[in-house]
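Below is one structure, written out as structure tokens, with a few remarks after it.
The complex appears here minus one protein chain, its other protein chains still in place.
And now, chain A:
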């Protein structure tokens, strides 16, 4: 009984269930009935479990409301306020409306959020793994997850399929016979109506025509059920509203058959021939010829029509549904700007074969336009951003001369390894390199650091850290947006210069002259 969603929305007293007086109440997610003078509720039904509700007809002495669950069990509540039958009826109607509201609410809500999320997780392995990895360990919160990550996956999910029409729905509309005057009553819900429209598009068209200007809904539906169209057994020919429907259906049927027959890819040559009797293990199996038995033909035709309608209904997209509605409103006119749903010109067999053969994805994709780079000064481009060397490039005739010289020299050469290196030259190069090394060696700070006398280390450290502190103040003034910062910048600059003069330079002099440390070392 606990829970936030237990606000009681409607409560009715004096409701009897199984001969016991009590109270009926409706809350957000369930309805319940509590016996008088007791604390516990005897009956409690979730809205999700309720399949439908029924009310007793008008004429009956008892005012009742019946709830049918999905598992066929039912509960009947008897409204019996002592205030009179009118009040009972009013109460019952109130309960019925509220109940239907709450039922539809409760049915829709889960599918939207939780069901959707569950479906996404089920369909997508990857998403599920991501969810498990990220959310329980609270790396990202649940809302963030669904907002950012799941958003990418939503597009890849296919469209939700509509719930189809049950095959036996017409049979389910059990008429309630009113025993007294032979009236037959049908309980129609909007769902039943939409199912009828889906199954019989002709009826939908008629509905659009006749309701609401020519006749009311109830009249329309009464006629529908009475008509020959609906039940083959009645023979009443009073109203011809629906006789046109069968003509329309026939027209549609012929159109479809024609399109199938005219499709050059369908080979229908042996439908109307008598099939040879097939021999199977000495059993003679008789083949059937199409159109042979006229009595069955009608049934089969209706059967085929019905199937075709179902297929058409399921493959219709929203847009086509809209188009259908427009076409239904003016059946003989072609809506503006839309292609009429006429039979397309029968394509030749060759064209159709060609269409079937080529698959767009496998064709070569059109090459994208590549813009080429046109260079007007090639040598500039090839030379690149190199400096113009001051050494003049060699003239061609000079090259020729040098070339000749080199040719002669090279042809007279034989490799003689003994003469490859003069000792003096070798010594000179070694000296040169040692010099470079010596110069280079002194810039390695570690060596110098080892050689410093102890006190100097500390002093050097102090100089360095105070210089660093001043520099830090200096750099923090950038960018100098306010006048104060500019002031400070100037002041810091002066301070740094002063510091350089007062502290650093004497220190440097001390190091180089007093202690003979290499001047290249200090900045």
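Throughout what follows, contacts are C-beta pairs under 8 Å (C-beta built on N, C-alpha and C of every residue); 3 or more make two chains touch, one makes a residue touch a chain; residues count from 1.
In this section, contacts and distances are computed from a predicted model.
Enquirer: Given the choices "Trafficking protein particle complex subunit 6A", "AP-3 complex subunit beta", "Ataxin-7-like protein 3" or "General transcription factor IIH subunit 3", state the protein name listed in UniProt for the chain not shown.
Expert: Missing chain, UniProt protein name: "General transcription factor IIH subunit 3".
Enquirer: Out of A:72, A:294, A:362 or A:382, which is the one that touches the chain we can't see?
Expert: Missing-chain contact among the listed residues: A:382.
Enquirer: For the chain left off this view, which of A:351, A:430, A:471 or A:509 is in contact with it?
Expert: A:430
Enquirer: Among the options A:114, A:399 or A:471, which residue touches the chain absent from this view?
Expert: The one listed residue touching the chain not shown is A:399.
Enquirer: Consider the whole complex, including the chain that is not shown, and state which of A:216, A:421 or A:476 touches that chain.
Expert: Missing-chain contact among the listed residues: A:421.
Enquirer: Can you list, in ascending order, the chain A residues touching the missing chain?
Expert: Contacting residues on chain A, toward the hidden partner: 373-377, 379-389, 391, 393-394, 396, 399-400, 402-407, 409-411, 413-417, 419-422, 425-426, 428-430, 432-433, 436-437, 439-441, 443.
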